[in-house]
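Dropping a structure here in structure tokens format, bear with me for questions.
All protein chains of the complex are present and in place, except for one that has been dropped.
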Amino acid sequence: MTQETILIGLAGILAASAPIVFAVLGETLSERAGVINLSMNGTILLSAMGGFAVAYTTNNIVLGFLAGMLIGALVALIVAFASITLNQSQVAVGFVLALTCRDLSYFLGNPYMGVPGPRLQAIPIPVLSDIPILGALFFRQDAITYTSFMAIILTWVWIYRTRPGLMLQGIGEKPAAAYIRGANVNLMRYVYTVIGGALIGLAGPAFSLASRAGWMGTISGLDGFGWIALSITIFGGWNPARAAFGAYLFGFLQWLGLVLQPVLTQVPSQVLQVAPFPLMILTLLLVNIGNAEWVERTLAAMPESTRKFFAKLLRAMRASPPAALGVPFERD
Amino acid sequence: MLKSRFSGLLFQIIALALSFGVVSLILISIDASPTEAFRNMFKGSFGEMRKFAEVLVAFVPLLLVTAGLLVTFSAGLWNIGVEGQVVLGAIATTWVYRYFLESDLPPALIITLAIFGGMIGGAIWAAFTGILKVFGGVNEIFGGLGLNFVATALTIYLIFGPWKRPGVASMSGTVPFPDEFSLPLLANLRISPWALGIALIAIIIVFFLLQGTYFGLKLKAVGKNFRAAYLLGIPTWQYAMYSFLICGALAGLAGAMQVAAVYHRLIPSISSGYGYLGLMVAMLINYQAIWAIPVALFFAALNIGSIQLPIVMKLDSSLSGVLQGVLVLFALLVEGARQKFIKKGQNT
Amino acid sequence: GTPATEAPPAETEAPATDAPATEAATEAPAEPFVFGMLLVGPYNDGGWSQAHYEAGQYVEEKTGAKMIYLDKVNPADRPGTTPDQLAEELVAQGAKLVIFNSDDMKDASTTFAKANPDVFVIMASGDQVWPDGKAYEEIPNLMNIMGRMEYGKMIAGCAAALSSTTGKIGYLGPLINDETRRLTASAYLGAKYCHEKAAKTTDLEFKVTWIGFWFHIPGFTTDPVDVSKDFYTTGFDVVISGIDNSVNLPEAQKLTAEGTPSLAVAYDYINACDVAPEVCLGVPFFNWGPDYLAAIQSAADGSWESQFIWSGPDWTDLNNHDTSAIGFVKGDALSAENAAILDEFIAELAGGLDLWTGPINLQDGTPYLADGEVASDQQVWYLPQLLEGMQGLSASE
Partner (left out) sequence: MNVEFKNVNKHFGNVHANKNINLTIPSGSIQGILGENGAGKSTLMKVLSGFIHADSGSEILLDGKSVIMNSPADAIKHGIGMLHQDPLDFPPMKILDNFLLGMPSSFFPNRKEATQDFNLLATEYGFSLDPENYVDSLTVGERQQLEIMRLLFLGVRLFILDEPTTGISTAQKEKLFATLRKFPEQAMTVIFVSHKLEDVESLCDRVAVLRAGELVGELTPPYQTKKFVEMMFGKEVTLGERQSAPVGETVLSLNDVSLEDARLKIKNINVEIREGEVIGLAGMEGSGQNLFMRACAGLVRPVGGKIQLKGQDLSGKSYHVFKKNGVSFLPAARLEEALVPGLTLTDHFVLAEEPRGIFIDRVAGQTLAEERIKSFNIRGAPLSPVESLSGGNQQRAELALLQNPLSLILLEHPTRGLDIESVIYIWGKLKERCKQNASIIFMSSDLEEILQYSDRVLVFFSGKISQPMNANKTSVEELGELIGGKGWAEIGGEHA
């Protein structure tokens, strides 16, 4: 393969991963505030269908994307209401919505099967696109891919560099402490869950109006991305940058499976495709093992020096979730 | 207590009404007649003996999965990996069958071995999730999800790789097994009384396990208050593992039934989504084994009955999934609302 | 259950309760002949299944017959069901003949046909009742119907070769089996022939990438969109679709608009080009109508006989809706002069040109057809490998 083709391949990965990036960022925001939105898989399908349907009927691609975000926000609102206001298990509600929204998208999407609809085109950015390598990689993409780049930067900056972002970290970590610092915890949880939902909802149209144009119902090949995105969120350790990296890594491995097909003739293509998942589990193990209590017990048994060393090592790998993830906050 | 139970019933009825209301609205929105849709689904499931038999075919694995999940749920675990455990059960069963394909052991024995193989396969797969959870600190939801993908990939690999039909590789799965490998079916019907029996026995066992035994009680304690259970002298993490193993075995049994009584071979989507559907049933019955049978039957009926929708009304069958989901959703929401009311009542 | 006990109650209840049935009853003076169809994909998938569905509609309008169908007949979309069980649903709705439209339903169609001797069965793309076939069984109420898409693929390959500026042609393969192997090979033969015919200066490269299934399943199959993109961006300026939904079209359209000239050949369904006409070189399509019509009439008038039908095109009028089992519709992207050469090629085929003539070697070099030897139907149908000169896997192991 020439450098050119590799570059194009990588650029393709950046574009193809845009939807997952949105989903992962949305989930990260929501979980940072302490709410797990397990509905992703369904939300993405429903917003893909809804976004396409709207763009198709109004022949306005922007409206399509907005519709997708709206759908995502509404689903997230149900999750928020059920878990924050009604104190129901976030996991249960999210899971139910994941299945329901999927079937709903198939049921309502029938009329739009296979109809040719609007689709985003790449817009090379004048000067930047001519920069040797970077130009080909980053600046010959379509609008939604550019948006995904921005989204990564924005969420990262928001969480780690702004005042409200700092408060967001606090809310997910220890709501009571955030509360005495003047935060309206439950309101903020609503807000971030809904915003996160909107981002997740953006993933749908990012498929159906850009990278995988059109709606093909059950054979659209979108069912499953939501669950994948969920694992990537954990892999990302609730850090937008790391999460986005996870999304790209996943895309890269898929692409590798494709280009390696002629080489690894022994392995059916399906196996290469699934390679990311064992990997994902492994990383989950690495980042979580520090949280297991037998580790702490064995550490306690170790002599001072070794204990310190291992503790450091574990801390380095460890990505513990926001301490209050899934924990309702009630003042009295 | 009684009062709250009564109000519980009342609220459940409200949830039911709301669900059917919403689904009716969806149908009206695409100007289809709700009454006709529901009637067709009912006719398509309970209309005649043959159809009811089909319902039972779906009911068996669904009930088995639900039974398993009741165990993990009472240990406070969200075993979303059950889907993959069904798959591994099917794979293991297929493996045993293939192993004895040429042997001259009595078929009955081979079938039994195959079914046990399935249970072991499921249990092993569940054990992975359990180990990840107990020793790796990996939340069972994420571990389970990952393993689900791996399980499905494994099926596809086997079907297109080592176990593929001579020359061909197709979604129709591995070579069908000889008829004597199949659990005996009722005359002219596709349901195997054996499968049905096994499923019913399983749920009864689980019911008593959770209601009547020390094991079940300890499991509940672990599920409801890990810390206190530990101080009361219960080896908490062992019990967590046990619950995974039991659920895995039952899920594996469901997979075995899919192979031994329904498809007579390994097919790509052998689990038929029963794992996830089982989670829904468990949630809807609020983890009470008593209600498992009727609700699982109802969900199975929706699955089968919905086949009529495309044939008769040109509607997509996924409506059944929507209805199932909306039911559970409202059950949860309404339960939440109910608890809020009760709380209000206490405070004032 | 056996229709003997099943059908009557179903029959009697059908008109009474089912709106569509009653309408049909009022429309047609005589009780219409009802035939059922099981579609593996969505009836409107713009591909394989839709081609069957519209053939059914064709039969409906030619005869008074009435079609009832069930789509998405696959374990993923219909958990816990088997095609034979679903066929019985159609029988319960009054179907006297059932069409199984996918290779995946082969076993089920056999089971069903044996269990319901008085229901007629058509197994599309199967070979159970082919006396010369490898899996011959005698099933009096079952018929196999398939179109000789080999020709369609040859024409597709030809169009691709003529239009390619790089001489590199990509083939979007589904899963690997006899059918997909022989069709892919045919496309290659057509490409090879026309590449030489038009005395192209480039040298021909023909590469197959199998995605692993008839359509994309995230996490398990290679994404056909990525495959197409990868082809186009690595110099393969034409991609021929061999999968159910021709996703290479929108991708070609996008990349062309973005400055990478890309062309596509669709598959299966006569109107498949409509998704992106300006990049479409054409589509080889199935026209199941005529054969289904004949079969269903024979079933209705009692002249039915179990047989294996592998119909070729009507060379006098390739795209004749009433006579030709397969056809090829040229797309807007096919230049005038290439269209002319393509027509010549078609004429040659009509004149008896058979590209399945030796010398032909298998991919691993073993001779398959000696010089001048013409392939038998079996040799074509059961092609064991891809052909020499083709890149890509021959088998999944």
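Read from first to last, the chains carry the letters A, B and C; within each, the first residue is number 1.
Operating definition for what follows: a contact is a pair of C-beta atoms (placed from the backbone, for glycine too) under 8 Å apart; a residue touches a chain by one contact, two chains touch by 3 or more.
Predicted, not measured: the structure shown is a model, and the values here were computed from it.
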| item | value |
| --- | --- |
| Partner chains on view for the chain not depicted | A, B |
| Per the touch definition above, residue among A:Met150, A:Ala176, A:Leu264 or A:Leu313 touching the missing chain | A:Ala176 |
| Hidden partner chain, touching residue among A:Ile6, A:Leu282 or A:Ala323 | A:Ala323 |
| Of B:Leu27, B:Ala229, B:Ile270 or B:Met283, the residue in touch with the unshown chain | B:Ala229 |
| Interface with the undisplayed chain - residues on subunit A | 161-164, 166-167, 169-170, 173-174, 176-184, 300-301, 320, 323, 331-332 |
| Contacts of subunit B with the absent chain, listed as residue ranges | 208, 212-215, 217-218, 220-221, 224-225, 227-235, 346 |
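In this text, only the chains that are shown with their structure count from here on.
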| item | value |
| --- | --- |
| Contact graph of the chains (line, ring, star, complete, other) | complete |
| Centre-of-Cα separation between subunit B and subunit A, whole angstrom | 28 |
| Whole-Å gap separating subunit A and subunit C, where each centre is the average of the chain's CA atoms | 38 |
| Sites on subunit A at which at least two other chains make contact | 110, 224, 228, 268, 270, 273-274, 277 |
| Interface hub residues of subunit C, defined as touching at least two other chains | 72, 76-77, 212, 219-220, 396-397 |
| Residue ranges of subunit B in contact with subunit C within the complex | 36, 43-44, 48, 50, 54, 57-58, 61, 149, 152-153, 156, 160-162, 164, 167-172, 176, 188-190, 258, 262-263, 267-270, 272-274, 277, 300, 303-304, 307-308, 310-313, 317 |
| Contact footprint of subunit A on subunit C as seen in their complex | 41-42, 44-46, 72, 76-77, 209-212, 215-227, 229-230, 233-235, 244-245, 247, 250, 253-254, 257-258, 274-276, 391-393, 396-397 |
| Subunit A to subunit C touching residues, read off their complex | 1, 5, 8-9, 12, 16, 110, 113-114, 116, 119, 121-122, 140, 211-214, 216-225, 228, 254-255, 257-259, 261-262, 265-266, 268-270, 272-274, 277 |
